[in-house]
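For reference, the structure discussed in these notes is given below.
Every protein chain except one is present and positioned as in the full complex.
Which chain is which? They are A, B and C, in the order written, and residues in each are numbered from 1.
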């Protein structure tokens, strides 16, 4: 399963060249992860942080900028899980305009206790099956 | 030679966890490259874009988040050139708090004609020696 | 008629105090105006700028911050037109959480020719009736 989220490129995302200013994509990825937690996994960030006392700090980020986008463009951000580690999670997010892949991001995050500032194991009881539902299938590669 | 640029982490860079919101580092890298062009290479972005009709679109970005930073922290952003291709340039930027490396970025940019939207060779006449002055030396590795 | 637009407050909008960082509301107002032009008036910003060669520079902005918002809050941004001048337009945008008004903005923009950088009269042929449809009624005051 993938999590698909359409997002309209806004005037505010674009630079004097009229195309998306590249750091804005990293903000958009953050929005997609926030949306995925709320809508896909059923745990919004407020619940995650305030009730569960968990956070998902970014460990590593890779972004490939393949084709420019302009304001008004409607992109579909498609997220899936690439790897589930002991306490870490690797995500891939592609931003598509129709069939064209404009930008691809790979994000490695860690599930962490925000009080003890320590990684938290991704156990079978709650998180692992939730994340596994979005695991990329071999045939999709 | 490296290009070193101190930057104070601001309140506006930080998220509800009190630490730098990770997309802000990408904006800070953009500032460092802008500063390097103006102060290090002697070509400010206005001259680059308007007079020389050149741009430096981002092709690939990698960021490793090694330790959190808080507002008020003074970081030194240290930039050097890792590789000079035919029309592309690979940069490395480390954000240090004293000796501690907090964040490391690798940026691959391309020198491009902004009217024809085409890569422009990095020639010996102007750009190559400028970039080469900041090339990372083997012993630094 | 008012233009109503729900917007979820995001993690990225909030500061270390956990509430919306006040400049983010100005960005949100910009989004609401962009959405209003596209959805309410039927002229998206791309058409406005590229085809009609018009822009709407901000002349004056007033924002009252009445109550804090946190990420996860769902606000309704309610826009209406307060005054239509010769070439200028005064808008009011209220951000509501249910019945509670959290933030109120007043924006004075000008319709301008982006090539000649000159104000353009708001004529009966096109813009005036469009804007007038969102004019605040006396009884609403």
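The rule is simple: a residue touches a chain if its C-beta (ideal position, glycine included) is under 8 Å from a C-beta of that chain, and two chains touch if they have at least 3 such contacts.
On a predicted model such as this, the values are computed, not experimentally measured, just so you know.
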item: Contact with the hidden chain (one of C:61, C:74 or C:133); value: C:61
item: Residues from chain C at the interface with the omitted partner, ascending; value: 16-17, 21-23, 26-27, 29-30, 49, 55, 57-65, 68, 114
item: Residue ranges of chain B at the interface with the undisplayed chain; value: 10-12, 27, 30-31, 34, 44-46, 70-72
item: Touch list for chain A against the chain that is not drawn; value: 11-12, 14-18, 21, 23, 71
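Here is the rule we go by: only the chains that are shown with their structure count from here on.
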item: Shared interface numbering between chain B and chain A [over half = same, under half = different]; value: same
item: Farthest chain (mean CA position) relative to chain C; value: B
item: Chain at the geometric heart of the assembly (C-alpha centres); value: A
item: Interchain centroid distance [CA atoms averaged], chain B/chain C, Å; value: 35
item: Euclidean distance of C-alpha centroids - chain A vs chain B, Å; value: 24
item: Contacts with two or more other chains, residues of chain A listed in rising order; value: 27, 30
